[in-house]
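As you look at this complex, bear in mind that one protein chain is not there, while each of the others sits in place.
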């Protein structure tokens, strides 16, 4: 009965449009009341769920990303990518993807990536004769790269959802190779589509131009180096280096380049507050939900159930992948990370999967969900920026889905892609 | 049928987890399965501070926790947490199993908790990557990671070193990159965290010998019949022996591994100046007469 109350209340509230955080919180509240436990435990979990020092990296990374977007850094990165790969077939599609590789390292957020790069690139691509649905499809799917490359705040959420004992540096490092594989697969998909549709090519303006634009884009690139270098070397904790990133972003945009006005600064601050409050409230409410899952021993039962189905880790991982993909098509990333990690991580670990490897699988999997209907934040943002409907984008997005799922399979079944690089650093 | 839910932040197989499990088995045998214990290990129900509150509210029945989180709640718990208060493990056992230990455990009952027994957590000593530390002069100016606790920070400060509160997970790379010179912990943690790989010098100054405590929610306790209360208390006390044995084995195992790795273990130090340096710390934390009396009586235990 308690399962029905927990999941039933959650699904009912979800369907009537209650914010996901409250779906989680109220469902746990109701279940605890039913079980005749003191309800105070849910609110205690809510409070301690958001009082975690490591979580602080999330507001800071989001804040740094906001400052960079509003401080003109995203545009400079687009310009650099343009000079580097614009002369390939369907060059602006390639530029879009390469920018996501560079910008992903700054924003770490697929939605920020889509709105920032989409805002600059989609109109530009349209003017050069690209179909808008293609432009939106490239922008949306390539923003998945941001989830894999440091500093992905989703990996921090995962590390906390996994009990806070996974090294954030290892997770950051583990995402790099899968991130580049994803970028390459998407570039190939974009190139095939560009040939079929005969999209234009930009002139190559010479290495001198690349150099000039590189220097121009340097503040953004340095930020990536600070964050990754700081966390990886252990000189700073993730929370500290994200804070350094904010200080640096402020210094670069406010003082050194003077590209950030006071209004833009206030906008970036309040924007970061809104996004973080939204994400972290979900995490807090999920802490109560996760507590109940543990209290009711649901993960342990699921492990037993899965072991009953198969003793083959490949089959189990495939099952988990399909489940996550399905969940991802109708829910958002951060709530899914915090809900599914305590459920699936014990299962994966019982089958011998490394928790760092599982994190990368999980993020990529849910990342695909961000770009698929009916609910995909990134897809929504892309469509809003390109001013077209979700169904129109579906005309061009197929090959990109294939590229992403192909990457997902590679990453799932070849653990070394995720684990080789972190092991090298240790 | 009574099912007691127990929480521990340590993983399955850890001496404290196994200790509580052993207590469960004893209870089950004594009551023909009427009372049993369901264990939630690995911090499944939350970190210590959270599970303590949950135990106070009666959500969790049994909880194995360190003294540390109680220091700001129950003044008496500060006493066994004082640096160099115990001369040896035997001294600590004698104190905790005796009248003084009973008094300290008794203080929990004002906070909706019944302290059943105390467990071993070994002794903590300094390790570092720089040099063998044998005296206070060696410690001067070195940077050591400590837990986020005023007492720890003050203790390291009083020894002339620099305390750096830092999350546990960052310590390894912190030592490796020279952000900190070292940290302090017991044998099993020094070994299992891998810190012994980067910090080759372990000085057994045994500055802290803080036992751990097994508490029961007062709400649960009050629901038990007097007879059951007695059974629970007995089983808890008996589980202490099991836990201490497991702990000693674990310690020996870790020590063997570390020694096999060729680390330099410094045992031959004169602790007197270290103990003398603690005077200001004792002055700051042992404030009222009751606590001063406790300290004096502990020191008087042979």
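Remarks
Order of writing sets the chain letters: A and B. Residues in each chain are counted from 1.
Methods note: contacts are C-beta pairs under 8 Å (C-beta built on N, C-alpha and C of every residue); 3 or more make two chains touch, one makes a residue touch a chain.
Just so we're on the same page, contacts and distances are computed from a predicted model.
According to UniProt, the chain absent from the figure is "TRAP transporter small permease protein", selected among "TRAP transporter small permease protein", "ChrR family anti-sigma-E factor", "(2Fe-2S)-binding protein" or "1,2-phenylacetyl-CoA epoxidase subunit B". The hidden chain, counted over the whole complex, makes contact with A, B.
Summary of contacts with the chain left out: across A:275, A:372, A:396 or A:418, the touching residue is A:275.
Checked against the full complex, the candidates A:34, A:204, A:257 or A:380 give a single residue touching the omitted chain, namely A:380.
Residue A:244 is the one among A:244, A:294 or A:411 that touches the chain not shown. In the full complex, subunit A touches the omitted chain through residues 13-22, 25-26, 29, 39-40, 42-44, 46-47, 50-53, 55-56, 59-60, 63, 66, 111, 235-236, 239-240, 243-244, 246-247, 266-267, 269-278, 280-282, 284, 330-332, 334-335, 374-375, 377, 380-381, 384. In the full complex, subunit B contacts the hidden chain through residues 53, 56-57, 71-73, 148-150, 153, 162-165, 179.
Everything that follows uses one rule, which is that only the chains that are shown with their structure count from here on.
Computed centre separation for the pair subunit A/subunit B is 40 angstrom, with centres defined by C-alpha atoms.
Across the interface of their complex, subunit B is touched by residues 37-38, 40-41, 44-45, 48, 53-54, 163-165, 167, 169, 233-235, 237, 291, 294-295 of subunit A.
Residue ranges on subunit B touching subunit A, taken from their complex, read 5, 40, 42-47, 49-50, 53-54, 57-59, 166-167, 169-170, 172-174, 176-177, 179.
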